[in-house]
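One protein chain omitted, others in place.
Chain nomenclature is as follows: A, B and C, assigned in order of appearance, with residue numbering initiated at 1 for each chain independently.
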Amino acid sequence: MTEILGALDLTAGFPGSPPVLDGACVSIRRGVRMALLGQNGSGKTTLLRCLAGALTPIRGTIRANGTALAHDRASLRAHRRLVQLVLQDPDDQLFSADVTQDVSFGPLNLGLGEAGARARVEEALELLAITHLAERPTHQLSYGERKRVAIAGAVAMRPSVLLLDEPTAGLDPAGVAELMATLDGLDTTVVLATHDVDLALSWADEVAVVSGRRVRQGDPSILGDAELLASARLRRPWQLELLHRLGLSANPLPRSVDDVARAIQ
Amino acid sequence: MTEILGALDLTAGFPGSPPVLDGACVSIRRGVRMALLGQNGSGKTTLLRCLAGALTPIRGTIRANGTALAHDRASLRAHRRLVQLVLQDPDDQLFSADVTQDVSFGPLNLGLGEAGARARVEEALELLAITHLAERPTHQLSYGERKRVAIAGAVAMRPSVLLLDEPTAGLDPAGVAELMATLDGLDTTVVLATHDVDLALSWADEVAVVSGRRVRQGDPSILGDAELLASARLRRPWQLELLHRLGLSANPLPRSVDDVARAIQ
Amino acid sequence: MHIAEGFLPPLQCAAWFAVAAPFVIHGGRAVVREARKSPENRLLLAAAGAFTFVLSAIKLPSVTGSSSHPTGTGAGTILFKPPVMAFLGTVVLLFQALLLAHGGLTTLGANVFSMAIAGPWAGYGVWRLFKAAKAPTWLGVFFAMAVANLFTYCVTSLQLALAYPDATTGFLGALAKFLGVFAVTQIPLSIAEGVLGVLLFGFFTRV
């Protein structure tokens, strides 16, 4: 698979304070489901914002489809058609009076006509399973519903890469399960920042761990690497921890309770 | 152990919509660590607010130290010395731009003098391990830090019962571990609302599950009850789920990875 | 745009403080009364104050090249009446002086008079006038907000003209010059603030 989006030697942060990322590299292949792990404040959000073109790095390059992103207005516009970022707090994204209006904002800005935009809205609401919310005022929705509407707003732009910052934070187990099932239904590349290591192991094709201002990327088995996890202040997923305690092999990688049960029996 | 706080036949909700709780009972014994589970919108927060005296129930009684709570001003004032509620969103509780000033608010309301209040603030900041934040502005703190300041504001009132609404939501694994260790260091009764079933199993002495507008209370082994969990839209903790799949007994109750490993070996 | 620190002669600073003080004290009394009624009102008033501050940071499309910003006092004066706005406006101006270096402390009296007193009263007067004439609400909102904005800068020009009269034509010549710099350029922005008011009014009828 070829890379669709990547960062090379990325240094980024805020003026007047030390950089949050320093020389970070990451490469996202087309069609992959990547979990981006790291503790609070490690730089997950900064990395996502750089990848989305929302933050200009101090040094380093963002690559989209093999081309370095210039941070001029025209390039950023083109980049935003390719990459969409959904923020952690849906209230940072929703602003319209009702759901349909909010989701239609992006498509209308793409220059789709009224009819085209309407089709995109319907499609996005359906993908997120929130068609029933179409006419509801945004500020009356529950937190979980607002999260879905915010994702629908990004999905309606039909990005090739969807970046999600902590989409599962604040959702109950049933809500998380439903959201993950929904994401599996999308045919875009998905990068999901989370600090839920168990979720990352069970869902992701690929894992990137942010720690010490850099990114370490690999297949989900790196979640068994004690040293890496300690440096990132993460714990091992229970699946791997249990097999480790029992002295059993974690190969093939146990993603679910069933996998673990099979490995033990 | 005797009950310190309880609800009898509690019906509560908001005017104009069906009640969120209807005939709910719960009994919290002195010194217990209780996890309050339930999906988003199930009524966990409503129950906590009733227990804290912040919401007057439509019907039913709140009992504190065996006495029914009257909802007049003087009784509520006395009740707040006994019970403190920490809300999920710290921004709903922090009003001062200065951490020390914010934490001092509760103790001063208790009528402590300047010196007494100052001692309480120091004590609370130390218990929450945030002495270094004393001079920092609230709006510059991270989410996790603001959560700790909000808890310090409640702890500084030295309540007998501390109610916490989703204190771990949005915290990374290390942050959760630190917070739980901090809570273990307090010598108050703690009720913690969460939808993290794994956390509830590993931490709580007692579990209360809110579902169908009522509360089902018991020791943590009720988290193996498939019917109860389904009605509350919760999943089984992985510890119990795995033993169940393997056909092994969950007695003694496995709280940690070690317990599970021991049960398997 | 508020009068910067050091720009007005000391005597005039004092005079504008004296003129503004009764209005602000009257407004402060009104706020204390509201606050005593219920603590909830304190939060509500604080929210209104914070919003007035933030509104001045919101950029409006199309009005490029103008260094001025919405005053946000027009909406407040309709909702909370001019006395309350006199107090909230004073708080906002104090914050702007110390947090943004917009305006100053010795010029606070003059700035309070233009933005927190004259503007809101003018806007409120227009609002009542349109109400009395049974004009549509949106029209009243438009003119109240536009007038509150524009009048603020007319008063600013007047204050500056009083301080720095023209060498030959005196006060009137100076007024023409300051109006040319501060008020004429403000006309598109005051219209913009009025339009924003009408659109906001529309937003709230929909939600």
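Keep in mind that, in the parts below, contacts are C-beta pairs under 8 Å (C-beta built on N, C-alpha and C of every residue); 3 or more make two chains touch, one makes a residue touch a chain.
Throughout what follows, contacts and distances are computed from a predicted model.
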Absent chain [UniProt protein name; select from "Cytochrome c oxidase subunit 4", "Cobalt ECF transporter T component CbiQ", "Molybdenum transport system permease" or "Dihydroxyacetone kinase subunit L"]: "Cobalt ECF transporter T component CbiQ"
Residue, one of A:T67, A:N109, A:S142 or A:S256, that touches the chain absent here: A:N109
Of B:A7, B:L36, B:V121 or B:L223, the one touching the omitted chain in the full complex: B:V121
Which of C:A20, C:M85, C:C154 or C:A174 contacts the chain that the document leaves out: C:A174
Residue ranges of chain B at the interface with the undisplayed chain: 52, 54, 73, 77, 80, 84-85, 87, 89, 91-98, 100-102, 104-106, 108-110, 114, 117-118, 121, 135-140, 153-154, 157
Residues in chain A touching the chain absent from view: 16, 52, 54, 73, 77, 80-81, 84-85, 87, 89, 91-97, 101, 105-106, 108-111, 138-139, 153-154, 157
Interface with the undisplayed chain - residues on chain C: 1-7, 9-10, 13, 28, 31-32, 35-36, 39-40, 42-47, 49-51, 53-55, 57-58, 60-62, 67, 87-88, 91-92, 94-95, 97-102, 104-106, 160, 164, 166-169, 173-174, 177-178, 180-182, 195-196, 199-200, 202-204, 207
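What we mean here is this: only the chains that are shown with their structure count from here on.
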Joint neighbours of chain C and chain A, given as chain labels: none
For chain A paired with chain C, centre-to-centre distance based on mean C-alpha positions, whole Å: 44
Chain B and chain C, separation of their C-alpha mean positions in angstrom: 46
Length of the line joining the C-alpha centres of chain A and chain B, rounded to whole Å: 30
Touching residues (chain side chain A, partner chain C) in the complex: 97-98, 137, 139
Residues of chain A touching chain B in the complex: 38-41, 142-144, 166, 169-175, 177, 195, 197-198, 233-235, 238, 241-242, 245-246, 257-258, 260-261, 264-265
Of chain C, residues touching chain A in the complex: 203, 206-207
